[in-house]
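Shown below is the structure under consideration.
Note that one protein chain is taken out, while the other chains of the complex remain in position.
Each chain gets a letter, A, B and C, in the order it is written, and its residues are counted from 1.
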Amino acid sequence: MKTPKSLIRILSFSVLSLLSAWTAGCRSGKSSVTLAGSTAFQPFAEKLAERYMLIHPEIGVTVQGGGSAVGIQSALSGAADIGMADLVRLPAEAAELQPVTVAKDGIVIVVHPSNPLSGLTLDQIRGLFNGTIRNWKELGGSDAAVTVVSREAGSGTRTSFEQIVGGFSLTGDAIIQDSNGTIRETVANDASAVGYLSHGLLNEKIKALQVDGVDCTVEAIQAGRYSLVRPIFLLTRGAPTGAAAAFIEYVRSPDAQKVIGESGLIPAIQ
Amino acid sequence: MIRIGEKTVRRLLMAAAFSAIGGLLLIALFIFKEGLSFFIETGFRRFLFSDVWDPQSGRFGIFPMLVASLWVTLGAMTLGAPLGVSVAIFLVEFVPRSVMRVVKPTIELLAGIPSVVYGFIGVMVLAPFIRSSFGGPGLSLLAASFILGVMILPTIISISVDAITAVPASYREGSFALGATRWQTVRMVVLKAARSGIIASVILGMGRAVGETMAVIMVAGNAVKIPHSPLDSVRTLTANIALEMGYATGRHREALFATGIVLFVVIMILNTAAGVMVRKRVSGKRG
Amino acid sequence: MPVKFSIQRLSTYYGSVQALRSLSMDVAPNRILGIIGPAGSGKTSFLRTLNRLNDLLPDFRAEGRVLLDGVDINGPDTDPVLLRRRVGMVFAMPVPLPMSIYENLVYGPKLTGIRDYQRLGEIVEKSLRAAFLWDEVKDRLNLPALRLSGGQQQRLCLARTLALSPEVILLDEPSSGLDPISTARIEEALAELKSAYTIILVTNNTKQASRVADETAFFLMGELIEIGPTEKIFTAPKDRRTEDYVTGRFG
Partner (left out) sequence: MRLPPRLTQAFVVSLLGLATAATLVILVFVIVFILRKGLPAIDSEFLFTKPQDMGRAGGILPTLVASVILPLIAVAIAAPLGISTAVYLTEYTRESRVTRMIRFGADCLAGIPSILFGLFGFIFFVTILRMGWSLLSGGLTLALMILPTIIRTTEEAIRAVPNAYREVSTSLGATRFRTTAKVVLPNALPGIVTGIMLGVGRSIGETAAVIFTAGSSLRMPASIFDSSRTMSVHFYILAREGLSSEMAYGTAAVLILSVLAVNLVAYGLMNRFIRRRS
């Protein structure tokens, strides 16, 4: 009676040898485009890829996440054809890559719905985030210590937020969360919290504040009145060619820009 | 039955052993290669003992995170290890075998739940509870320790259960025959016989706690500060690596790998300490 | 006088500790050799050297020669696996493998490549009858072996060794911890088996040796003090130390 142990052993050795024989095997026949990078733009890129593949079934588009740095690295190393980044200013390594703006994203200041305030000036925002304003009552709110919630160092949203507001370094005891979803959850569960995230994620559990009296709306951003805006880039090594160029062209087409507008980002081209 | 030559079997097993160990070595080398150049440039002292971590301005100090990692691991172990071993003892010694056979797979279910889910439960349930009943931001050292303590339970429980069930029945019968109660038998005979398995479960559980990334990020608050109370928000070495790796390039990325090296050394120290401590306490019981 | 085992200046070491001190003796085939002596006199170590079971111990070393039918068992051309099929062993404490009675019995034969169900059945019956266990278990062979009583387990271990149809059977204090009836059963079986096998019985129960053994050897502190026909050893031992031990003055 063969014990199950030796059966498993033989089975997996055959699987292993099969795998190793196939590793260099050819990839799927049809030409394919791979995007990788910013986790914030990934869902939108997937939606665009879905629609693009309906129109061009012969091209396979796969979208990966991992963050802007992975996007830049993959574009440089060729692991991905197109890198996705949401940084206001691209780092030095990205010098060889050619950026194309495909969307914009409004950054909105959010507080707990119970917070009586309706808007903040840039100076007040600077005061809150560099820790000089420590209690809401200094801004006319209720008497409670401010919990500052921010994104992690290097994230596109934070870098753009700090570069646009400018002139401050984040207070030491700020809570750091590394995604829009967790920031929203943290603010929604802490009455004295203040944070910032993409305007596409607003829902009833959190309240958006005006910046210098301007609401974060598509019109305000298009007209340039709302200041906290950052671009979303698609990066290619040199000028885009072949299937990658075709996809980037599609993303900038009116049909795709409309889809971007509807699903929570701001079209780059009116 | 054809007799597979002893020599071929030994060679096959040796090949498998070395490929496994080779793979693991590859990872250790990968971490050291990426991180070592950073140490050569900036040296150990400033990196380990300065408490300012600001990659944008090129200042890399991980002392607060080192302290936080030790506190979080200690917190997780003080909850997870005793609770885990107690549950394992209770399940094997004081509960009918049929009940144990159902409870153990369900407890192991805890191991299959993604750490992200634990993270969200922490943010939505645990943090508000800590904030309301103890004060502070809620996302804190205490929350991280509690969540990690729960996450390592399946590892500690299932491996300890196996270690304890492996103790031959004759050991227990010998002790009963001398008039010992069930608990005296467990304390003086069973635990000592199952000691190496229990040590392995504690060490693997601690490994899981130290290596956990996603859940810790979501509940610890990640402020780069030396914690003075369990209610302070903290950032562990692991959280720091995971938080910024997606966006780190150049020296910032090397600094994160250097953090990986420090973490590897911390794990080695914790493993040896845990091994010695458990060995002393379990054998010390013979008293 | 034909010789089965010829042991020449055999010394064994566990790391730095010496167990046997340059021991020489001949073992005649188809007879029962009893080995008596106080605990720690090297009796078991000697037995485990004959089927090279001591090889499992990492720091074990043997010097001198042990010839089985004229061939040195520690020599390069002796395959320990084949040796153990010719030299079976029954341990002091009965250790049934955690399988059914049937699987315990066919474990050895299957290793030699016997697959035929019919033939295995015959071997099982023959060995159980030889160990006087057949009638008690013949209709519950699929029962897990651990369910048997102590005496039955010891006879199962004897049957399991017989199933290998070895040439030599080594018994390491087979009746320690057994009731008198089971002990008698084992001794009956051995007397029966003498004609077909060479048997070496290690026992610290001198009466058992006197009852069953043809020749008896007396071990003390790793040395062979005296060996000879059982009646002579028990009535007129040459060496005073043998006399002291046999008459129960020490040991």
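Criterion: contacts are C-beta pairs under 8 Å (C-beta built on N, C-alpha and C of every residue); 3 or more make two chains touch, one makes a residue touch a chain.
These numbers come from a predicted model, not from an experiment.
Judged over the whole assembly, touch between the missing chain and the shown ones holds for A, B, C.
From the options B:Ile21, B:Val52 or B:Val276, the residue with contact to the chain not on display is B:Ile21.
In the complete complex, the residue from A:Ser179, A:Ser192, A:Thr236 or A:Gln257 that touches the missing chain is A:Ser179. Not every partner is drawn; the one left out touches subunit C at residues 51, 53, 56, 58, 81-82, 84-85, 88-89, 91, 93, 95, 97-99, 107-108, 111-112, 144, 146, 157, 160-161, 164.
By the touch criterion stated above, the residues of subunit A touching the omitted chain are 3-6, 8-9, 11-13, 15-16, 19, 22-23, 25, 27-28, 34, 36, 39-40, 42-44, 46-47, 50, 60, 62-66, 70, 77, 79, 178-182, 184, 197, 201, 203, 263. Where subunit B meets the chain that is not shown, the touching residues are 3-4, 6, 9-10, 12-14, 16-17, 19-21, 23-28, 30-31, 82-83, 86-87, 89-91, 94-95, 101, 103-118, 120-121, 125, 150, 153-155, 157-159, 161-163, 165-166, 168, 180-184, 196-197, 200, 203-204, 206-208, 210-214, 238, 241-242, 245, 260, 263-264, 267-268, 270-271.
Everything below uses one rule, namely that only the chains that are shown with their structure count from here on.
Comparing the CA-atom centres of all chains against that of subunit A, the greatest distance is found for C.
Centres computed as Cα averages put subunit A at a distance of 77 Å from subunit C. Averaged C-alpha coordinates give centres for subunit B and subunit C that are 50 Å from one another.
On the subunit B side of its complex with subunit A, the touching residues are 53-56, 119-120, 123-124, 127-128, 131, 137-139, 217-218, 221-225, 233, 235, 242-250, 252-253. Those residues of subunit A whose C-beta lies close enough to touch subunit B in the complex are 39, 66-70, 72-73, 87, 91-93, 147, 152-156, 169, 172-178, 182, 185-186, 189-190.
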